[in-house]
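Only one protein chain is missing; all other protein chains are in place.
Moving on, here comes subunit A:
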Amino acid sequence: MIREFIVAFVGLAGGLAVGSGFVAFLTVLGVIPRLTQLTKTMKWIATYEWGVVLGAVVSSWISLRDPLFSFPPMLASVIGLCSGVFVGMLAAALTEVLNVFPILAKRLGIDEQIVILLMAMVFGKVAGSLFHWIYFVDR
C-alpha cells in the first residue's frame, strides 16, 4: 500500500513539473495572447487556458492507454491541420524571439520587403515537411 502511494506521489510530482514547464514554454512564446489578439477574443482567455489543459490531459491519457477508434481518415486530416498550425505558430514565435528578421532585413536594406524573407521561411517549412513525409522517410 505504502509503495503505491510513493509511486502515485512520484507520478504526481513528475506530472506537475512537466505540466508547469509546458505552460511556461507556451507563455514565453506568447502564442495564446497572439491568437486572442488576432481574433479579438481577449475575454475568452480562460476558456483557451482550459483548452490547453484539457488537450494536454486528454492527449496524455490517449498516449498512455492506447485506445482504438475507427473514425474516417478525414478526421485525421483535420487534427493534422490543427497540429500543423500549432507547430507553425511555435516555430514563428521562436524565430521572433531570436530576432532573426529585423537584423537580416536591416543588413540587406530591405526593411519594406521583410515579408519576402518571411515567405522564404514559410515555404521552406512547408516544402521541407512535405519532402520529409512523402520522400525522405522511405530512404
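In this section, contacts are C-beta pairs under 8 Å (C-beta built on N, C-alpha and C of every residue); 3 or more make two chains touch, one makes a residue touch a chain; residues count from 1.
The criterion applied here is as follows: contacts and distances are computed from a predicted model.
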item	value
Choices "Stage V sporulation protein AA", "Gas vesicle protein A", "Cysteine desulfurase IscS" or "Solute-binding protein" - which one is the UniProt name of the chain not shown	"Stage V sporulation protein AA"
Touch list for subunit A against the chain that is not drawn	31, 34-35, 37-38, 40, 62-63, 66-93, 96, 99, 101-106, 108-111, 113-134, 136-138
